[in-house]
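Yeah, one chain of the complex is gone here, protein chain that is, but the others are all in their spots.
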Amino acid sequence: MKKFFSLLFIAALAILLLYVVSNMPGMGEEDVPTRQNVIPRYLENAEEETGTENVITGVILNYRGYDTMGEVTVIFTGLAAVIAIIGRERRGKNYAYTDLSEIASSVIVRIAIIFLAPLILLFSFYTILHGDVSPGGGFQGGAIIGASLIIFTTIFGLWESTSRIPQKLRFPLEGAALLSFFSVGAIGIIGGGNFLTYTLPRLTTSLQPAVRTWLTLLVEIGIGVGGAMVFISILFALLREEGGVVGY
Amino acid sequence: MDWVINLVLIALLIATAVSAILARDLLAAVIIFSCYSMIMALMWQRLQAPDLAFTEAAVGAGVTTVFFVITIFKTRRKEER
Partner (left out) sequence: MMARDIIAGILCAVGTFFFILGTTGLLRLPDVFSRLHPSTKCDTLGGCSVLIGLMVHSGFSFDTLKLLLIVAFLLVSSATCGHAIGRSAFVKGIPIWKKGLEREE
């Protein structure tokens, strides 16, 4: 009986939602409000106003800079929550399950990772630094850095990774990444513009494009490094075994 | 010809989503979910949003899957009935 009512409720909800969707304007039609105001403006003026060839990067970092700032804050809040529940790593040696296991990792896989991981890292740097021209950007590149370090950690063990990227290094990098976003925003105010606008009216006009490019790049690198460090810190926190006791 | 590919992708998307919910084995559910993310990345690419496709492929199919697998490894693999 309970199941019947829940099914009925789901069916009613589905019919309601489908009815609403059928009344929505179709995708890509001419008379949608966003197509008349926002999209033409972005497509026509973005390259000129934001200085980025890739319009999406311009929208994310410039027009919708506040949204991106909120998203970055959410990611770091997530990291803070994970660390608060699981706890940071100790001083001395940190082990994962794979470090304590008697079976060594395969030589073939190790050689393949040594071959692949640097190339993945190279691609991630390309994605971050080329974000204003081609698809990609800070967060995507950060996720790819995280992925390459994750495959390194799963094969070579937590102890190798934490000794290469210790907490001493990750703490300041995470802070600096978040701070770079806000400080670039503040530079906008100091330069006579608004918060998170990359134009500085107090400077001479000839310097403007270069400054804008460099500030955009700084924010991209900040988001990328911050995202990568967040992924890596969550991975290390999840992998760490308490007191060297083998779980599972 | 385009609508055939779109239809196949949407059908696969729904199939993977439903089977990820129905799977009793949580590891299987995680792997199916990473397949879902990969198909979603293809959908974003077909909708001409390469930036989103990038994010979905890197975060959804790569990083999240590893996190889920580690969490399952540390807790319990089968869903309780």
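The letters A and B name the chains in turn, as written, and every chain counts its residues from 1.
Just so we're on the same page, a residue touches a chain if its C-beta (ideal position, glycine included) is under 8 Å from a C-beta of that chain, and two chains touch if they have at least 3 such contacts.
As the structure is a prediction and not an experimental result, all values here were calculated from the model.
> Could you tell me which displayed chains border the chain that was left out of the figure?
A
> Who touches the missing chain here, A:116, A:133 or A:189?
Selected residue, touching the omitted chain: A:116.
> Could you tell me which of A:1, A:20, A:74 or A:103 touches the chain that is not displayed?
A:103
> Across the whole complex, list the residues on chain A that are touched by the chain not included here.
On the side of chain A, residues 103, 106, 108-109, 112, 115-116, 119 touch the unshown chain.
Keep in mind that, in the parts below, only the chains that are shown with their structure count from here on.
> Express in whole angstrom the distance between the two chain centres, defined as the mean CA positions of chain A and chain B.
Taking the mean C-alpha position of each chain, the two centres sit 19 Å apart.
> In their complex, what parts of chain B are in touch with chain A?
These residues of chain B touch chain A: 49-51, 53-55, 58-59, 62-63, 66-67, 70-71, 73-74.
> Contact residues on chain A for chain B in the complex?
Per the stated touch rule, the residues are 54, 56-57, 97, 127, 135-137, 139-140, 143-144, 146-147, 150, 154, 231, 234-235, 238-239, 247-248.
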